[in-house]
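Sharing a structure below in structure tokens format, with a few things to ask.
Removed: one protein chain of the complex. Kept in place: all other protein chains.
Note that the chains take the letters A, B and C in the order they are written out, and that residue 1 is the start of every chain.
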Amino acid sequence: MRVQTADFEVGAEIAALTAGRSDIGAVVTFTGRMRADNAGQLVAGMTLEHYPGMTESELERVEAEAQARWPLQASLIVHRVGALKPGDNIVLVVTASRHRQAAFSAAEFLMDYLKTKAPFWKKEIGADGRAAWVDARPSDDEAAGRWRRPPAREG
Amino acid sequence: MRVQTADFEVGAEIAALTAGRSDIGAVVTFTGRMRADNAGQLVAGMTLEHYPGMTESELERVEAEAQARWPLQASLIVHRVGALKPGDNIVLVVTASRHRQAAFSAAEFLMDYLKTKAPFWKKEIGADGRAAWVDARPSDDEAAGRWRRPPAREG
Amino acid sequence: MRVKLLYFAWVREKTGKAEEHVDLPAGIKTVAELIAWLQQQGPEYAEAFRRSEVIRAAIDRTHAPPGASIAGASEIAFFPPVTGG
Partner (left out) sequence: MRVKLLYFAWVREKTGKAEEHVDLPAGIKTVAELIAWLQQQGPEYAEAFRRSEVIRAAIDRTHAPPGASIAGASEIAFFPPVTGG
């Protein structure tokens, strides 16, 4: 788990997690990127604020929860903070397991939980120069809510 | 879609798909790797055979099916053939969309369909030097079968 | 009870400060009671905590619902619903 202003490289992160490992059959990565539009508005840039200390403990918590739910060989969360522009990477989740279903499910779980639990806040700067805090999406709460039920299918 | 004996680099493939794009909010990758054990047996190596011509048309078909089901900005399948050893990459799937759920669902769909439709066959060489064709897994048919029902959740 | 308060995102912008140390009067036992008290600490606080139903809180870096006890807390944070990822 890392919180950083610097960009990340997906290939390098996979290589670091899987180097010398022949017990990993499946690696899933999710990369969240900044789009040039959101909710129908053009966006010129973004600032990501977070709560140092709590962010790290929440990310560690969701990673531990994923490790407890699925048989993961490795996992990683990297989240950027600070000033970002369209096309920039925002967040990376990597999961590694023996089989693909655990890796897919854990990656989705990490993203859903991260989105509703980790203390990050996005402030977007519109094409007109006006800045506005991004509203939380109810669909993110729903996505996180589905993990409260037992998973329909694992393996 | 590519079928090749050479290895692939996940980071380079993501970069090629997303270069200059600011309409992509989510990129999911799945990398299938060869494990040193399968079904409780140690495995020293593997040969991947395929049906040239049909492989490409089946992979194009499943990619087109994914594009029809989910709003994807980009997708890619790379599958290796020939001799592989534990730790080697076997298959790469990349999906890119505006939102994460479409990218996750499409990547899972591509893997499930590829596993039951694309004409590849694995022959494993055990630690004792004996070679044996890998049996198809009923769980792969079940995984592919779930896509015949309408998706429970998209967005 | 002396406690460190932290504000993030638009709560920070509206209160005009990122953090402060405050001496809480006796009788404030929960997050909700602390928000009600903060609403009375001046117009900037009244504005920041006006939509109290959308304000989230964390006690010592752990998410805390409105009814959570603040007894023994050393750091209490207030912020809008999170929007990371």
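Going forward, contacts are C-beta pairs under 8 Å (C-beta built on N, C-alpha and C of every residue); 3 or more make two chains touch, one makes a residue touch a chain.
Quick caveat: nothing in here was measured; it's all calculated off a predicted structure.
Q: Quick one: jot down which shown chains the absent chain touches.
A: Within the full complex, the chain not displayed touches B.
Q: Considering the whole complex, which of B:20, B:53 or B:129 touches the chain not shown?
A: B:53
Q: Among the options B:21, B:99 or B:123, which residue touches the chain absent from this view?
A: Once the missing chain is taken into account, the touching residue is B:123.
Q: At which residues does chain B meet the chain that is not included here?
A: Residues touching the hidden chain, for chain B, are 32, 48-51, 53-54, 57-58, 79, 90-91, 111, 114-123, 133-136, 140.
One rule holds for everything that comes next: only the chains that are shown with their structure count from here on.
Q: Select the chain whose centre, defined as the mean of its C-alpha atoms, is least distant from the mean of all protein C-alpha atoms.
A: So the chain sitting closest to the middle is A.
Q: Could you work out how far the Cα centre of chain B sits from that of chain C, in whole Å?
A: Spacing between the chain centres: roughly 48 Å.
Q: What is the distance in Å between the mean C-alpha positions of chain A and chain C?
A: Roughly 27 Å separates the two chain centres.
Q: Quick check: how many Å separate the C-alpha centres of chain A and chain B?
A: 22
Q: Which residue numbers or ranges of chain B touch two or more of the other chains?
A: Where chain B is concerned, no single residue meets two or more other chains.
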